[in-house]
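A single protein chain has been omitted from the complex, and every remaining protein chain is retained in its original position.
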Amino acid sequence: MNVAFIGLGNMGHPMAHNLLKAGHQLTVWNRTPEKAKNLESAGAKVSNTAAEAARNVDVVFTMLSDDAAVESAVFGKRGVLEALPKGAIHVSSSTISVALSQRLQQEHSEHRQKYVAAPVFGRPEAAQAAKLFVVAAGIPDAVERCQPLFAAIGQQTFVMGTEPAMANVVKLSGNFLIASVIECVGEALALVRKHGVDPKQYVDMLTSTLFVAPVYKTYGNLIVDQKFEPAGFKLRLGLKDVRLALAAGEMVDAPLPVASLIRDHALSAIANGAGDMDWSSLALVAAKNAGLK
Amino acid sequence: MNVAFIGLGNMGHPMAHNLLKAGHQLTVWNRTPEKAKNLESAGAKVSNTAAEAARNVDVVFTMLSDDAAVESAVFGKRGVLEALPKGAIHVSSSTISVALSQRLQQEHSEHRQKYVAAPVFGRPEAAQAAKLFVVAAGIPDAVERCQPLFAAIGQQTFVMGTEPAMANVVKLSGNFLIASVIECVGEALALVRKHGVDPKQYVDMLTSTLFVAPVYKTYGNLIVDQKFEPAGFKLRLGLKDVRLALAAGEMVDAPLPVASLIRDHALSAIANGAGDMDWSSLALVAAKNAGLK
Amino acid sequence: MNVAFIGLGNMGHPMAHNLLKAGHQLTVWNRTPEKAKNLESAGAKVSNTAAEAARNVDVVFTMLSDDAAVESAVFGKRGVLEALPKGAIHVSSSTISVALSQRLQQEHSEHRQKYVAAPVFGRPEAAQAAKLFVVAAGIPDAVERCQPLFAAIGQQTFVMGTEPAMANVVKLSGNFLIASVIECVGEALALVRKHGVDPKQYVDMLTSTLFVAPVYKTYGNLIVDQKFEPAGFKLRLGLKDVRLALAAGEMVDAPLPVASLIRDHALSAIANGAGDMDWSSLALVAAKNAGLK
Partner (left out) sequence: MNVAFIGLGNMGHPMAHNLLKAGHQLTVWNRTPEKAKNLESAGAKVSNTAAEAARNVDVVFTMLSDDAAVESAVFGKRGVLEALPKGAIHVSSSTISVALSQRLQQEHSEHRQKYVAAPVFGRPEAAQAAKLFVVAAGIPDAVERCQPLFAAIGQQTFVMGTEPAMANVVKLSGNFLIASVIECVGEALALVRKHGVDPKQYVDMLTSTLFVAPVYKTYGNLIVDQKFEPAGFKLRLGLKDVRLALAAGEMVDAPLPVASLIRDHALSAIANGAGDMDWSSLALVAAKNAGLK
């Protein structure tokens, strides 16, 4: 297929590369063009604007950091919206708000373009290894057409509904659940540490018995080792995602009290200097609240 | 070894049976003696009192429902404390308070008896299959002597420290973490359901990607299916354990805000009739708070 | 003075009327012009647009329902910004976000206009009786010039700083504190009711001893009488203000955990049908959580 990829950050770059490796024709665009260099040597065409990239493609992916970046690349001057051919598909893989996803759907529909939301779970290493989990939603035939592309970037695709925004809700709720693991393991660790239990042994026990999921192992060990820098995912961005989950709740009058608590703890951690640390540093709040250093 | 087993409920009965099968000499006692019948046919001696059971043994296990039952069986008239030989070991596998565990340690020590706390993770089926996880703490040589017994009832033993109460803290914190999974998955499900996502599909996605731990699968499905009866573990008992976790926190000035929130939601669920349902019914609160039936 | 007044709702109408009675020349504008009728008979000039109203005045007041209404009346076509004379003052009395207040300050400054934030505490009856409390902030000489106008609408003016947005923060924090009274009295009432205490007697005791403030009396009685309709102030609007307080906290990394809790309870009440009831209906959540009808 003829594919464009917009946004070549830690996640987008390897995703684009995997699409190229799978044999698709690729045009890329990034705000800072340096990131496109080695994709160019691998055979990708590099565009000067988002519009130019989206001009003649079947599918354009966007993988950007937040709502503002997506709005600018899609609705801005020389953006995707004005250039994408009728019938072509915009696949939004960014973690964005439900409200923006709904607006994308409406605007693309008004322009006779198609829109699929397909956020992903997985960190940069998973993106490189084409092992992402793709959570997709949209009109069935549009989703269907994208399946070979999803197969090129991920290990499995889950279709969650025909309304694109459903995929965004699922992604945000998933990030909330990850944050809840950090918070709860942080609280449990503060408790057992104050009772003299060795935290390393504790996490080993948990993650080899009831909590064998990688998310417990990854974050449990980061917390125990207090290895909050360099950040795999900054607390500031984690807070943003928790806010988007809360906003998704507000849209449908669904409170998320644990998410509220995490938001408050994240603010507290940021107010005390942890904004640029890994979001596992959220656990510092539970430790400090228990009088631990 | 010469072993006594006190408390033949859903968990204690299969544990006792596995000790018998492993070739140990077993004396049992239960408040309601009927439960001892088939163990008797399998070769166990049945006592009339806890004291009689504990009289000549190397090790006496207690596996009872709460602090009051343990206090009665140990400190009461014709209880374990007055009968257990000097140097013999009391293994407490019940989920009890840290405070009671500390008192047991002290009283046994004054009576020149040994005390090991060895609560277990796992449900009745795991107890039957000798697949429990044993979390033990106590004086090393006492723990060491019990290892063959732990091997007979569980798949793995984790020694968490030399203070018996540490094992109780670890057990309570583990139950708190399980409750937090119920709460958080319940909130996430309320959110995605209100956005039209199919809850079954959602849980399938979660538990085949980031949250592969059995605890997510088990409770995710119970919540989706609203299969709260018959109760595997009653909400009322779940609340008791969360309270014990909070109390363990109070002892060392460690707040557990998510546990506080779960406690409040459990009270709310019980006030609205869910006390005898499975503790996964905690998720009803998140659903009702979002206006779902 | 030559004064314009924009927004003639429950609060704005009596405020405008009091300015007229104090002898100021008044021009008014309201989106639905009927509301201006009796002010016209009392001597006010009625304009067709916000711009026309603001054209030749010394001071223009805006008293509108939310950020969107203020943005439209000020920044929109035929809005205040394009018409207000250089050196004239915009007094914003609406309960708006801190972010919008900061934007107003900047835009007016760029247009060489002056900007004073002067939200008020008090309900419509207080507005009629010219008994409002005015919370003002802005450049001292601009605030000074407005003092006679504030005196015409309120019983006391508090100058909280030279940055206009400070007044908005103070207003939002005040509304948060009122909401906290509703929430906490609601919880206390649920507790004492379940113990058999007469709720009326309870509120009488509280409000004639430690909690003599009118806010406890007003809301305590509304909750006891379950008199949630007609709404003095709708829960939906109350939630909006709590959100604005939370947003003001996010701007400076200050968590407000009780506000988070109130937000969650308000969402729950709205999800269960209380959106158009008085915001004292927030107390329904505490009652339901305790299993009370």
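For the reader, a short list of remarks on this structure follows.
As written, the chains take the letters A, B and C, and residue 1 is the first residue of each chain.
The rule is simple: a residue touches a chain if its C-beta (ideal position, glycine included) is under 8 Å from a C-beta of that chain, and two chains touch if they have at least 3 such contacts.
The structure presented is a predicted model; accordingly, all values stated were derived computationally and were not measured.
Contacts of the undisplayed chain with the visible chains, over the whole complex, involve A, B, C. The chain omitted from view is touched by exactly one of C:Ala73, C:Val143, C:Leu261 or C:Met277, namely C:Leu261. Panel shows chain C; residues 98, 121, 133, 135, 156, 158, 160-161, 163, 165-166, 169-170, 173-174, 176-178, 180, 183-185, 187-188, 190-192, 194-198, 201-202, 204-206, 208-216, 245, 248-249, 251-259, 261, 289-291 of it touch the chain omitted from the view.
Within chain A, the residues in touch with the undisplayed chain are 264, 267-268, 271-273, 288-291.
Along chain B, the points of touch with the absent chain fall at residues 243, 249-250, 253-257, 260-261, 263-265, 267-268, 270-271.
Here, only the chains that are shown with their structure count from here on.
Spacing of chain B relative to chain C, judged by their CA centroids, is 53 angstrom.
Centre-to-centre separation of chain A and chain B, using mean CA positions: 38 Å.
Centre-to-centre separation between chain A and chain C, using Cα means, comes to 38 Å. Multi-chain contact residues of chain A, defined as those touching 2 or more other chains: 249, 253-257, 261, 265.
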